[in-house]
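A single protein chain has been omitted from the complex, and every remaining protein chain is retained in its original position.
Order of writing sets the labels: A and B. Residues in every chain begin at 1.
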Amino acid sequence: MKEKEVKNLEEIFEARIARDEKIEPKDWMPEKYRQTHIRQISQHAHSEIVGMLPEGNWITRAPSLRRKAALLAKVQDEAGHGLYLYSACETLGISRDELYEQLHSGKAKYSSIFNYPTVTWADMGAIGWLVDGAAIINQVPLCNTSFGPYARAMVRVCKEESFHQRQGYEIMLTLCNGTEEQKEMAQDALNRWWWPSLMMLGPTDAESVHTEQSMKWKLKRKTNDELRQQFIDQTVPQADILGLSIPDPDLKWNEETGHYDFGEIDWDEFWQVVKGHGPCNKERLQARVDAWENGEWVRDAAVAYAEKQEKKTIKEAV
Amino acid sequence: MSKKNWPLWEVFVRSKNGLEHRHFGSLHAADAEMALENARDVYTRRNEGVSIWVVESKHITASNPSDNGELFEPAQDKVYRHPTFYELPNEVKHM
Partner (left out) sequence: MKNENLYRYILGIADSSLILGQRLGELCGHGPSLETDIALTNISLDLIGQTRSYYQYAAKLIGDGKSEDDIAFLRIEREYLNVLLVEQPNTHFGYVMARQFLFDVYHLMLLSELKNSSDETLAAIAAKGIKEVSYHKRFSGDWIKRLGDGTQESHDKMQDAINDLWRYTDELFTMTEADAEMSRNNSGVDVTRFKEAYYEEVSRLLREATLEVPERKYFQYGGKKGVHTEHMGYLLADLQYMQRAYPNMKW
């Protein structure tokens, strides 16, 4: 295709998105659009399945049968969400196995929050409340994103996810209404998960490389800093209801702006974890690689069996 | 790495009797039976369905968007296919 023709196609393409038309997999799209979407959707999918691990830790140790069932269902949903997202990504011409390969080799990223350890039961509460809370803020706008399969996957994800945050908050609430020991456990979890949750919404706008392009393609409707502010504004009153204090001495309501002011985020920690040096990066990746490698003989056997059955059917027909 | 990967399947679910099967999404499975079971486990966990179809994705033939002009635009000006094309006196109320 001539350069001029491509330019023309690109203009038509951008105009379609500006008109809020959806892009479907077989439509022409700029290569950059395809690559950006593969990167973002797969990163999202990887986050779901790596995100199963820190909570999966506590399935066997959940303190009641009701909590055990809820946690199981939640972690299972995360597997489902990973599956929907990988499927959406596959419509762009890349296989799930290739995407796994990128994850396992360390080439692809996933949300750095899952590189923190879950050390007490209260972490199940904090993750549901804070991490899922931050995730929802990120995800709801994506239900309207320009790429059809991604938007449809997100509609399903958001619908299913609505119980996750409530599940987490209820755990926190029970702890805060419990014994002194339980309340301490809840406060300790908030102390450890608060800052990583703020970081989860991404680097500051000044440092974020993808924001402008992503806004145009509706991969983003608000900037990282706007999302972070929204998260803080909605979470602080929830902490008040629990009777817990946010571990930030600079946090205070600003009457003028109508928002909370908050302290400096430790971005060095953020980049260290993103670059693979968080507390659990190695363990998380190893768990995924192990699951995949230990499952190889199972997947191969299923294919071999399917081929045998097919041959049998053909023979019977002849 | 596995020599052969599980193929991709498309999943169609009937939410309740009386409605058509609707495309719900896709998944991987080694054979049709597994695809059906996986579809049940993945796409009907919240009571979403009463019937499932699965079809291996490679068996679907899709039209090409670049043919949309010749395929779909010719239907746009055939207004006589729609009831509003025909003018009737107001006294004929329901037709």
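Just so it is clear, a residue touches a chain if its C-beta (ideal position, glycine included) is under 8 Å from a C-beta of that chain, and two chains touch if they have at least 3 such contacts.
All of these numbers come straight from a predicted model, not from anything done at the bench.
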item	value
Chain not shown: contacting residue from A:Glu21, A:Asp240 or A:Asp290	A:Asp290
Among B:Val13, B:Ala30 or B:Ile52, the residue in touch with the chain that has been omitted	B:Ala30
Contacts of subunit B with the absent chain, listed as residue ranges	6, 27-31, 33-34, 37-38, 40-42, 45
Interface with the undisplayed chain - residues on subunit A	49, 52-53, 56, 59-69, 72-73, 75-76, 79-80, 82-83, 86, 121, 171, 174-175, 177-179, 181-182, 287, 290-292, 294-306, 308
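As a working rule, only the chains that are shown with their structure count from here on.
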item	value
Whole-Å gap between the CA centroids of subunit A and subunit B	28
Interface residues, subunit B side, partner subunit A - complex	1-6, 8, 25-28, 30-31, 34, 42, 45-46, 62, 64-66
Touching residues on subunit A, where the partner in the complex is subunit B	24, 26-28, 76, 80, 83-84, 87, 90, 95-97, 101, 153, 156, 160, 296, 299-300, 302-303, 305-306, 309
